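Data block below; observations after.
The complex appears here minus one protein chain, its other protein chains still in place.
Chain IDs A, B and C follow the sequence of writing; residue 1 opens each chain.
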Amino acid sequence: MINKQVSNLTVALAEIENGATVMAGGFGDAGSPNDLIHGLLECQLKGLTLIGNGVVAEDFGQGRLITAGCVVKYIASFPRGPGTTIFDAGTPTAHIELEVVPQGTLAERIRAGGAGIPGFYTGTAFGTPLAAGKETRQIDGKDYVLEQAITADVALIMAKHADRWGNLVYSKSGRNFNPIMAMGAKLTIVQVEEIVELGELDPETIATPGIFVDRVVEVENPTTLYGEP
Amino acid sequence: MINKQVSNLTVALAEIENGATVMAGGFGDAGSPNDLIHGLLECQLKGLTLIGNGVVAEDFGQGRLITAGCVVKYIASFPRGPGTTIFDAGTPTAHIELEVVPQGTLAERIRAGGAGIPGFYTGTAFGTPLAAGKETRQIDGKDYVLEQAITADVALIMAKHADRWGNLVYSKSGRNFNPIMAMGAKLTIVQVEEIVELGELDPETIATPGIFVDRVVEVENPTTLYGEP
Amino acid sequence: MTAGPQKKGMARPQIAWRAAQDIPDGAIVNLGIGMPLGIPNYIPAEREVILHSENGLLGMGPPAKEGEEDWELVNAGTLATTLLPGGSYFHHADSFAMIRGGHIDICALGAFQIAANGDLANWNLGDGVRTPTVGGAMDLAVGAKRVFILTDHNARDGGAKIVEECTLPLTGLTCVDRIYTDLAVIEVTATGLVVLEHIEDMSFEELQDKTGAELQQSADWKPLEAPDLD
Partner (left out) sequence: MTAGPQKKGMARPQIAWRAAQDIPDGAIVNLGIGMPLGIPNYIPAEREVILHSENGLLGMGPPAKEGEEDWELVNAGTLATTLLPGGSYFHHADSFAMIRGGHIDICALGAFQIAANGDLANWNLGDGVRTPTVGGAMDLAVGAKRVFILTDHNARDGGAKIVEECTLPLTGLTCVDRIYTDLAVIEVTATGLVVLEHIEDMSFEELQDKTGAELQQSADWKPLEAPDLD
């Protein structure tokens, strides 16, 4: 029998190794798997490459993982959220390698990784510093940049509901990077508010079919930046 | 006020020109916009390039458009459905130019067209006749084929429900090519069984947001290959 | 004793108001952080405009009221927002397929610099101190059918933001279509910057003096006007 539910965060996060590449969903605090991210701190991992949209607060979520010293490289579109100084010159995190990627290119590179597309052309960033050193190509008279897929060892995902097959239903703008990150990792770990019986999720509303999911842990009251869920 | 509903099939299909490139959704008869396709016959168009998964029956749906002589080129993955002889040597449709594309590559090329990705690499078809003449590339030791986006002048789409913004909800495997084709055409025309009030569709279930849709026509009892809907 | 000369030009809400007048009924619009966020307040009531938010919303409504925030429903600035009837949710790759695929009619952004040819710099001050953050700006600059820039005509130090050539790191090449400032409305055309409107109490020559690139005055230019706004 297929049962992707695990009993707690520790089991959910087992077997992640130093030096792993970890993607984490979320945009702002919406859809951010904060309990998994904070749980990862207790794994005391070193040398992680972290992939996410950006840091919302320096001591919360992805920010906490970075300021705690677990991360050597961060791939993000908005690395330093409003009000943060993380990564700025002179801060303790200034030495962390940053790869700033246009948000749409980041999303498409992650989707490509999950979809078995090693590279694609996009007009985004052509002629800008973020395309520096990248191969370019003219197609039908327009200029494009060749971008490569991003995959990861681990994806940390937040959804609203799941079932034992790992099917996921999201809430509102909580989807953001979660469905595409779930596709592109060797090990996809999900926190949800509730795991329901198989068949209870509307098949038309399942935005991440269980095929992309390895482990699901129930966190009834997820930690949020802004207080009560 | 935004209102994409049009009163009937004739209005829905107005202004399509000879020589247009037309995509039609559907896999088997599921999600096939048969009333739009049959309606197109009455436009007496010539020289169409048709893009679809394949012909299910020679005198029905995409097959009828082809046997009626409207189509000069067909791009499909399964051009000749089980039990048909369409396009076979010696048949009246044998002269039609065929581009046979692997189904996943066809889907991805169509999505790419809608997503502003002019080309991408895929391992599919490498070393086979369907990659003949196409640029190839080795990435991380694996061989890939460069595939180009497909776009169209017109997409004919079938969904279950719509609203006046053009948001679409599909039924079961009726999604198939419809959501991606809706993204990739200059003019996206949709037939649905029912147009509902704005706000009645569950925002989590809208598989095609209205941004991709131009015209919606209500066909309460859609024509199907197998009889009653 | 007399009061010093009043600052000429429109207030920021008036710039948003002016841009809002150019958004047609039915348009699908993406708004960048800052001045552009004011636009929905001023779209004429009879026009129905659909707001796209790159984090996965179409049909975004007004900001959530205080105390009614749902933090699973945020806008591109990560502030709590709302969804209108007819709105929908989707993931980031689908959202940027809308942008990159040319499905957004208008995007309104801020700017550090705009060049005469429509080049835009708005993501990186290049000061080597603050970490640059690009977000969706590069995708929007390239993908939206029309790019509106809302900006103060001049930087705080009085320097030109509209220039012959950008010196800051670029966001996109030849992507800007129209510029709304406190002093003027300027169309970026193949033959240069054309002033469609400028404030009445400033001559074209004075406007040119405040601009770092050559301007042309449209034959049917109009005075730039906006109602008093709070």
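Just so it is clear, contacts are C-beta pairs under 8 Å (C-beta built on N, C-alpha and C of every residue); 3 or more make two chains touch, one makes a residue touch a chain.
The structure presented is a predicted model; accordingly, all values stated were derived computationally and were not measured.
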Contact set of the excluded chain (shown chains only): A, B
Residue touching the undisplayed chain, where the options are B:I180, B:L198 or B:V219: B:I180
In the whole complex, not just what's shown, which of B:P79, B:G166 or B:P203 touches the removed chain? B:P79
Which of B:G28, B:G63 or B:G116 contacts the chain that the document leaves out: B:G28
Looking at the full complex, which residue from A:G114, A:G127 or A:G174 touches the chain that isn't shown here? A:G114
Hidden partner sits against chain A at residues 1-2, 111, 113-117, 163-165, 167, 183-184, 198-199, 201, 203-204, 206, 209-212
Touching the missing chain, which residues of chain B? 27-31, 54, 56, 77-82, 85-90, 98, 100-108, 110-111, 122-130, 143, 170-180, 207, 224-226, 229
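Definition applied: only the chains that are shown with their structure count from here on.
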Between chain A and chain B, what distance separates the C-alpha centroids? Give it in angstrom. 33
Can you pull out the residues of chain A that are in contact with at least two other chains? 108, 122-123, 170, 172, 207
Do you know which chain C residues sit against two or more other chains? 83, 89-90, 93, 96, 99-100, 143
